[in-house]
Each structure stands twice: as C-alpha cells, then as structure tokens.
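Yeah, one chain of the complex is gone here, protein chain that is, but the others are all in their spots.
This part shows chain A:
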Amino acid sequence: MPGVNETLVGEGGVASVVNGVRIDDGFAEAFPMAGTALQITAVNEKWALEAARSMTGFATSVIACGCEGGIDRVLSPEETRDGRPGVRVLFFSFDAGGLEKQVTTRLGQCVLTSPSSACYADLEGEAEIDLGSGIRYFADGWQISKKFEGRHFWRMPVMEGEFLCEARTGVTTNGVGGGNLLIMAATSAQALAASEAAIAAMRKVPDVIMPFPGGIVRSGSKVGGKYEGMMASTNDAYCPTLKGVTKSELGPEIGSVLEIVIDGLTAGAVSDAMRVGIKAITELGPQDGALRIGAGNYGGNLGPHHFHLKDLLP
C-alpha cells in the first residue's frame, strides 16, 4: 500500500512494509574475503575506464572467476597519485594468495596493455601483495625500480612509452563478500527498474562493489545441484516459472526476481550499501518497481556476517 510504513515483524516473515514494498524478515549471509583497492589512471577518464572495465571483466563470482572485482568509483585528478583522471577498483578473493594471482594477471593483460594507463595501490592493509613486482619481468631486464618517500614503483618501457606501476598494494582480510538483496517484482521490467534504482544509489557508497553485470544478477544460485560436481545451480525457490512445481519462496504476485550482490572492504560498507539500496527501491515504490525485497542466506551457519534487513530499514 503506497505511502504506508508499518512494521510487521513476526507476521509471515515480513519485517516491514515501506511505501508499499514488503521487506522480508530475513538476512543476507556473507563471508570474510581478502580484498584490495587499486587506482588506475590514464590520460583521460575514457581510457581510465577502459582499463578498469577490462581489468574487472569476468570477475563476477569467486567460484568460477577466481575473484570478484568491480569499479568502486571514478576519481578526480585531485584524488589520484599522478594528477590524472582515474578509477578506483576493488578485488576480492578467498585469500591473499589467490587475490595476488588474479590481480597481477589482470594487471598484466588489461592495464599494462591499455594506452596511457598507470596503476597504484589504494589500500593500506595488514599485509601486501605484488602489483608491479609481479609483472615487472615483462620489461625483459629494462625495468627500473624507484623507491622514494616510502613508496616503491616499477617503470617498464613499453612501445607507447613507459608503464608506471606501484610495486605492491595493501590487502585487508576484513573484506566481506556476499552481501545481497533479492528484488522481487510483478514483471521483469519492474524488477530491473527497481534494481537499477538501487544500484545507482549503492554506487555512491565507498568501498563496495556490485560485481555482476551492471551490478545486477538475474541468475541467483543455490549451493550444489542435482548433477554431480555442480558447485552451484539455479535458485529454483526464486524462479517464477517454477512456482507450483518446486518449493517456491514466491507468491503469485511475483513474476520476476533480480539479485544484487555486494562485496565490501568492511562489513560496515556492505551494510551501508544495502541500506541505501533498500531505500532507493522503496522510494521507487511497487507501481514502477519492486513488490518485495528479500535476502539470500544458507541458514546462517556458514557465513559469520549476517545483514538483517530489519536492521537496514529506511
């Protein structure tokens, strides 16, 4: 019912109805991850984004991609290390070793190769992983190490001129992966509109990424499947076309579900992003957007971070 805010905790798993959007009395279950942040700069924003998009491509799920990565935000020249336009990107993986392998591979193939690019550490963490130090041998003996003011850089001659990269970057083990929102609507167009509104708001929150395409995933998964060896399979409980033939979580009014997955450098950043996402969805309302907001979990026994939707109400 638009315009009405009421708390219904305990009534059929509903935490609240805000502006006509039902918010489930559930929680997102998330996991600790190793995370890092990088600055990618270039001669202009266009080329900084080209390098950043390339580096964070195919980084939607750590299970299949080895890491989860995305663009945190665009940086002004005043915010970057070299005074040029830049982009801050975040990467997450299960541990620092896996993170290093992914970051250095992507650095070498996507940033080193991108015209005018440079790459710098943008996180001071409890540990460090290689950045430029992991790819410096590409310069075939012509690489130049520069240490000054407590920082270490590698200069690598390339056909365009010179690629400049910080030697190492910080890693935090306080990262959180798997914060999520399930956006349920009558139609796929309304689910997409609500999800886009949420993403637009969540992208303003620092230290988080939404690693799926455009920040949105349409094929949320459950753990395992009927076929041997499947790590994950379609989340049939939330597939609208399977209502009636599976143990569905969806009522008859729901015709489409989209999910937003959130990774953050801290649990606080993830909860902030979820909070503003919920607010944006409820502000859009059920006429143009979602009827219901939920969250995915595994019963609460696997991940130590539980983001209860009732604690994130607008």
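Note that in this section a contact is a pair of C-beta atoms (placed from the backbone, for glycine too) under 8 Å apart; a residue touches a chain by one contact, two chains touch by 3 or more; residues count from 1.
Keep this in mind: contacts and distances are computed from a predicted model.
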Which one, "ABC-type quaternary amine transporter", "tRNA 2-thiouridine synthesizing protein B", "Formylmethanofuran dehydrogenase subunit C" or "Sn-glycerol-3-phosphate import ATP-binding protein UgpC", is the UniProt name for the chain you do not see? "Formylmethanofuran dehydrogenase subunit C"
Using the touch definition from the top, which of A:R22, A:R81 or A:R275 touches the missing chain? A:R81
In the whole complex, not just what's shown, which of A:D95, A:E124 or A:E162 touches the removed chain? A:E162
Give me the chain A residues in contact with the hidden chain, please. 81-83, 118, 141-142, 144-151, 153, 155, 161-162, 164
